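Omission of a single protein chain aside, the complex is shown with its protein chains in their original locations.
Coming up: chain A.
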């Protein structure tokens, strides 16, 4: 075994300690390294730790010296606050002494910085108040040994001391100053000791600023540049310290502000420029008010004279080195938005900035690819338009516009054109070479830009629409399809806003009467696919316009149907077909036969896919819905159902042929298409009401779907469910069938999909407890009961009973909610829906459910006790409804039975609730637990006795020792005294819960 893998024996001498430290930093067996680390940690924590650290700092090995400084830090962190004044003074003296010696020996940056961190720890942890650490360290460096701490009243001049120090000594002082600001800044200000350390920084900043002023002073050699680089880093750390701590201390900040002119010179030094740009950008972005007007003027002038030429060259060369220069311009503009927007005559402060921001967008390259700056610049433009819109809305409606609004219109109009140009998609050969990240970056830029355009539209309105239309149509004339696509993309995203403005109608005619859609519909023309796809999206978005201009409609929809048969356009076309047919259904009824034929052709083509089929069949159904009278809907609707039946039959055939995968694919899609037809057949919410039709008796409308023809349609719909016989184990199929049933629930008038409740009941009855997606079926049944629980809806007592019987059967089979929490919660949800209109289903002694009542109630109390949140919450809701007085008339004997149940289960329920409150529940359950508790307290006078018995019961889980009988009684008094007050009950319960569990009452600050 070699020495590196030998175990770590406890060291007996300093030499052994040193060797152990050296082995720690050498590669070796991880297990042995861990042992060495443990040994050394024990030494660090031992009472000899101070002496060991002191001795190791004398080592020849830099790693050992680093470890020594670390050991001092560990000792200070652990024992520093317990040192007596004399020992603390001695530790300070040793640390300063080592600092001076190591710096004078030319110590490495690693060890010196670590020692600076140790000195800072001393400042933070020592019981002796170290008033001027920087000045003390500087004096010591000057006298080449640990000097005595300067008298607070002595007029020692830091600036003079700095002049006498060497460059490495000043650098080490800058490291100390930077570490001090950084680490004190990370310390919370929540104890008197910490507050005192922060207060002392108000004095120390004077020394730091003298040091920084010296370091920034111009020395035109390499050493001077290094010093300024270190000074800049230290300076930024102090500014970051001052920002949150000194908002009310302008005097302290003044020390730092006075250094701005010196620090700004770093922006002119080619060696420091990049770091300086990042530093100043950081302050501009997060601490704008640090700069005063005169500072901003200096920055503006530097941007104009020094940043501008470099940036313009970099933009022209597509050089990524231009990034920090561009970001500086963006940050400056963002920080001075009022000046940029309102003072166009200010050359440096406004017009140069705007010009550069336009140049960024004008530069070659695609955003997300080689053009990163355009993406960043969007943030500035968002700020700009936000400011302009704020001004727009804060002025009086009839008041005059601010004088600079005209200028803003020009700027924004120019911006729109540049953004439009920048949004053009790349040629295919460029796009193919993009990585996913580049492609996503470009897409994100387009979306961010359209969001920005929405804001600009608020200000420019119709002018902007006209500008985009002109740009698009001009590009169309010259057959620049990528530019046309970019224009359509913008128009598409503006659609919702444009359509709200009536005056836009005339302008849109420019687009819709142009050759654009004829061109894209002509598949013999070579047009980029993306342009056709965006044209399709555009048609979907402007459905409301097309609805009012029926002359465009048939051509439009025919183009979309034709696009359905073009592979890459299919999905976009299907989406737009669905949107347009739904919006313009009334105008398209004359085209129904043609569309049905096109659908047939599409079905026979290669682009026929489940998604597109579902969308298009729903679109045609929407047109059928608009046909009047109802009888005229029957034949076209049956034609659509026939397509579904064909797929159902195909699914059955695949099953017979043993191809279950295809059977499932066909069968599920058949049901999804049927659901889509159901959705399309729903009466739109905004359907016009004819005042003349009111004379017509409603009965005649209602009767149609109850008549022979209507019933026949419904039978055909129900017949499609036969596919479940071969797909009973498919959750997707069950869910799709539920969607079909639900499509009729939302209707207020009879219709083909408004099926008799018995259909839903029968569907539920065919399910077993292990049927996949049983929760969806039970949830559908819940909706059925809810729909028939409205004050004006028809009651479905027998159907509700049948649903409940099935739910009770599932409950029996489950035995305990734990066996399937999802189904258990859904079953209890069904019970909840019975209250108040179907209360008799559960509580009438003659109800078929009567024998199962006890099982149901026991199951629901078990759910409260269980760990699964959903059944628990459903059960708590159920008991809350049960305890509260019914909100609808209930027969007297049913009401008596409910009261008996609550009385019988009261003690058990109170115990279950208290078990939750004292710790079994999660914090997130407490609001739900409070509901039945409040209901009991408000409506059951004996609740106090039940709760008292529960709180003193042996069945309660163990609680924190801090909660005894007295606390329980106090809780009881409080909770009962609140008489069901919602907010206070929750507070009291939460406090008691936290006390019982030994946790916090709230995580809030």
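Convention: a residue touches a chain if its C-beta (ideal position, glycine included) is under 8 Å from a C-beta of that chain, and two chains touch if they have at least 3 such contacts; residues count from 1.
Here is the rule we use: contacts and distances are computed from a predicted model.
Undergrad: Choose one: "Protein prenyltransferase alpha subunit repeat-containing protein 1", "Synaptobrevin YKT6", "Transcription initiation factor IIA subunit 2" or "ER membrane protein complex subunit 3". The correct choice is the protein name in UniProt for the chain not shown.
TA: Options "Protein prenyltransferase alpha subunit repeat-containing protein 1", "Synaptobrevin YKT6", "Transcription initiation factor IIA subunit 2" or "ER membrane protein complex subunit 3" narrow down to "Transcription initiation factor IIA subunit 2" for the missing chain.
Undergrad: For a quick check of understanding: of A:447, A:632, A:904 or A:949, which residue touches the chain that isn't displayed?
TA: Final answer for the missing-chain contact: A:447.
Undergrad: Given that one chain is not shown, which residue among A:866, A:919 or A:932 touches it?
TA: A:919
Undergrad: Per the definition of touch given earlier, which of A:244, A:815 or A:964 contacts the omitted chain?
TA: A:244
Undergrad: Which residues does chain A use to touch the chain missing from this display?
TA: Touch with the absent chain occurs at residues 185-189, 194, 198, 241, 243-245, 247, 285-290, 335, 440, 444, 447, 451, 496, 540, 575, 579, 919, 922-924, 997-1000, 1003-1005.
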